[in-house]
Structures are given as structure tokens and as C-alpha cells.
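One chain of protein is taken out of this complex; the other chains stay put.
Now for chain A:
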Amino acid sequence: MEIPNVADKWTSGVNEVTIGATKDKGGSRQKTITVGGSKCIPFMDFEGNPGHKPVIAMDVYDIPPDDWTETLTRPFADVINDPAQWAKKCVEQYGADLICLKLDGIHPDKGNKSAEDAVKTVKSILAAVGVPLIIWGCEHDEKDNEVMPKVSQAARGENCLLGIVSQDNYKTLTATCLADGHSIITMAPVDINIGKQINILVSEMDFPLNRIVMFQSTGALGYGLEYSYSIQERERLAALTGDKMMSMPVICDVGHEAWRSKEAKSNDNDVPQWGPREERGPMWETITATSLLQSGVDIIRMNHPRSVAAVKKCIDRLY
């Protein structure tokens, strides 16, 4: 029996954004990463070009995280005090496509480290690895506005992906990224209208659309995953139908969010009916990522090496 053709015809697609710059482009990266470019519903390449494969950015912190369980710290035990070595291990041993440096230590409540410290950390990571870099502030507006411009200048020409900017605080970082040739992450808290609004605000400062990545804040499995899922699905549909202010690639913060949940981090003694954390934690992170992938995600921030390996394999098998 003949089956009706169900391939949708889309008029548009997700923007392509390239992160990182090699020597001939004024940077020092050994490779660049291009994300986005999809012209179909995720993984439905019978109706259009699926674009670039989703990539994984592994988180590296400028100070040792104080809320990580032993399951999560163990793979990094030898490098957790040295962000550069940590980044190197993520790339060389765990196959990270990118490194996401999270500058938690500059937060006034988490060490209040100076801009000079942050610059030093960024430079050491740029020297240690050849992959492109995401640099994520501490989400304290004043401190980020003080530190991120200096970090941006120090990494000038490397075409890093810097974030995050929100509708209440975007001008400083947008201007800096524009001047230093970086790309930017726009953030909206699970709200598709604000998500579009912040993209418009940033683009009104003459920031090129093909240097913006969207972040809708991520709900972990069991903790609002469906909100992120549906908003990202709607963003993809908007991109496919030609909404230029919703056509940016999407980044998710899976590792941090998944490992905050009880299901991932609880001690075995406290939840014997859930099984051992050694399996339970990495699985929770993995399934948060693989479920969100179906909504349309281009960059996934992750933590545990086992989850990274599983999600990479999953992407390869579906792509």
C-alpha cells in the first residue's frame, strides 16, 4: 500500500553559528565548531538538511564545586583544583567538543575572585586545549559586568561564546563581545516571548544574528524538563517557519541541573529503592540530555564522563 508523503516543507531554518577561531582567523584554536543549520524537525532528515550534529560542552569550574557528589568529583579528582588540566582531561580523555568555563568563583558569595584571576584562568585554558571555549559568568549582574569585559578582551580574536545576557542586563557584555569578536548567549527564564525580546534587544545593538545562541534555562528531568522541551520545540518551529529572531541555535545546561536533583545526587543509604548513585546519577544526566535532544538542541553542557559518552553515542545513532 502506498504511504502518503508526510515530509513537511519548511521555508527557513536554524542559523549557523561558528565558535572558535584558528590561527588564520586571528585566534589560536586548533579547530572550530559550527552549530545549527538545521532545516527540519530534529533528526527528521527526510524533509530537510539536519544541519550540524549537536555538540557537547563539558563544564570546567574556576573553583572546585562545593556541591558536587563524590560520584561526580571522582573522574576529575586529580584536576579539580586546576581548571587548565581539568579542561585538558575533558578534551583528551572524555571527548568534549568544547569547554564551558563556568566562572562561579567570581561571585561575591563564592569567593569573590577578581577579574585578574578570571583572566588568568581563561588564558591558562586557552593555552591548554585547542577546542573552542564557552565562558559563562557567575550570573551576578554587577560582578559579571565588571569581570566579563576583561575576560573578553583577554580572549580577543578567539571567537569564544560568552554569556549570559538577559533583558535586564545585556548592554555591557553585548558591546564587549561585539568589540572583541565573540559570540553571545541570550537567556530567558522559560519564557518564549522574553526569549525573542532579548534577541531583538541584542540585535538592535548591531550584534550579528549569526553570533547569537539562545538559552531558555534548562529544567532537569523531573524538574520542569517539559517546560524547556516545549519552548525549545516551539523555537525550532519558529525558526523553520522563518522567524529571524527565533532562529538561533539552542544551548542547554544539562549537567548542572540534572546533578542538582535528588534522583541524581542522593546517597545510596538514603534512597535504597532507587539503586546505586554510580549508575543512577549518570543515567539521570544522560536521559535529561537525550530527551531534550528531541526538542531541538545544538549545544549541551554536561558533567559526568559516562553521560557524555552515552549521549555522544546516542547522537551518532540518531543522526
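Simple rule for what comes next: a residue touches a chain if its C-beta (ideal position, glycine included) is under 8 Å from a C-beta of that chain, and two chains touch if they have at least 3 such contacts; residues count from 1.
One rule holds in what follows: contacts and distances are computed from a predicted model.
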Please identify the absent chain by the protein name in its UniProt record; candidates are "tRNA N6-adenosine threonylcarbamoyltransferase", "3-isopropylmalate dehydratase small subunit", "Carbon-monoxide dehydrogenase medium subunit" or "Acetyl-CoA synthase corrinoid iron-sulfur protein, large subunit". "Acetyl-CoA synthase corrinoid iron-sulfur protein, large subunit"
In the full complex, which of A:128, A:147 or A:293 touches the chain missing from this view? A:293
Could you tell which one of A:144, A:263 or A:298 touches the chain left off the display? A:263
Kindly note down the residues of chain A that lie in touch with the hidden chain. 1-4, 6, 41, 43-44, 46, 67, 108-109, 139, 190, 219, 221-227, 229-230, 233-234, 237, 260-263, 273-276, 279-280, 282-284, 286-287, 290-291, 293-294, 306, 310-311, 313-314, 317-319
